[in-house]
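Right, chain A next:
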Amino acid sequence: MVPVMYYVILSAILFIIGALGVLIRRNAIVVFMSIELMLNAANLAFVAFARQYAATSGQLFVFFVMTVAAAEVAVGLALIVAIFKTKASINVDQINTLKG
Partner candidate 1 sequence: MNFVIYPLTLTTFFPLLGVLIILFLKAEHKNAIRWVALLTSLVTFGISIAVLAQFDTANPDLQLVARAPWFQIANWTVHFYMAVDGLSILLVMLTTFLTPISILSTWTAVEDRVKEFMIFFLLLEVGMLGVFVAQDLFLFYVFWEFTLVPMYFLIGIWGGQRRMYAAIKFFLYTMAGSILMLLAILWLGIYQGTFTVPDLIAKGGIPDAVQMVLFIAFAAAFAIKVPMWPLHSWLPDAHVEAPTAGSVILAGVLLKMGTYGFLRFNLPLFPEAAVKAAPWMALLATIGIIYGAAVSYAQKDVKKLVAYSSVSHLGFVMLGLFALNPQGIAGGILQMVNHGLSTGALFLIVGMIYERRHTRDMNAFGGLWKIMPIYGVLTLIVTLSSMGLPGLNGFVGEFTILLGAFGSEHISPWFAGISAAGVIMAAVYMLYMFQKLFLGPVDKEENQALKDLNWREIVTLIPLLVFIFWIGLYPKPFFTLMAPSVDKLVTIIQAAAAGLP
Partner candidate 2 sequence: MSLSDLVLNLKVILPIAVLVLWACALLIIDLFIPAQRKGLTALLAALGLAVVLGLAVAQAGRQESAFNDMVVVDGFSTFLNVLFAASGLAGIALAYDYLKRTGMERGEYYTLLMFSISGMMLMAQATDLIVMFLALELLSIPLYVLSGFARPRADSEEAALKYFLLGSFSGAFVVFGIALVFGATGSTALATVLEVARNGAANLTLLVIGAGLVVVGLGFKVAAVPFHMWTPDVYQGAPSAVTAFMSVGAKAGGFAALLRIFMVAVPSTSAHLWLVFEILAILTMLLGNLVAIAQTNIKRMLAYSSIAHAGYILMALVTYGLPTTAPIGVAAALFYLVAYAVTSFGAWAVVIALEKAEGKGLELDDYAGLGRKYPLLALAMAVFMLSFTGVPPTLGFMGKFYLFGAAIHGGFVGLALFGVVTSLISAYFYLRVIVIMYMREGDPEVSADPWLKFTAIAAAVLTVLLSLAAGPLFNLAARATLFLN
């Protein structure tokens, strides 16, 4: 039996890697994927805790998060496509006309 905390630690590490992806990557799509990784990491923690407490609610939360992720992806990718049409770039570093 693997201690639950191992999963949680793993999920924390994955979460942080995801966050780093947001901070480091310049490709809007990759940034977005990193966010997905973060959500995924959180999900892992949820499932682990659900197992710990034998509570289905944890698993259901994961289910909802997946749905939300899907919704976000729909909107997000549409947005990226739209931006690409206007700016011909999805480099977040080039999207900085608003500032100050």
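Candidates were picked such that all candidates are chains of the complex that A comes from, given by their letters.
Everything that follows uses one rule, which is that a contact is a pair of C-beta atoms (placed from the backbone, for glycine too) under 8 Å apart; a residue touches a chain by one contact, two chains touch by 3 or more; residues count from 1.
Predicted model, so just to flag it, every value in this text is computed and none were measured.
When the candidates 1 or 2 are screened for touch with chain A in this complex, the one that qualifies is 2. Within the complex formed with candidate 2, the residues of chain A that make contact are 8, 11, 15, 18-19, 22, 28, 31-32, 35, 38-39, 41-43, 45-46, 48-50, 52-53, 55, 57-58, 60-61, 64-65, 68, 71-72, 75-76, 79-80, 82-83, 85-87, 92, 95-100.
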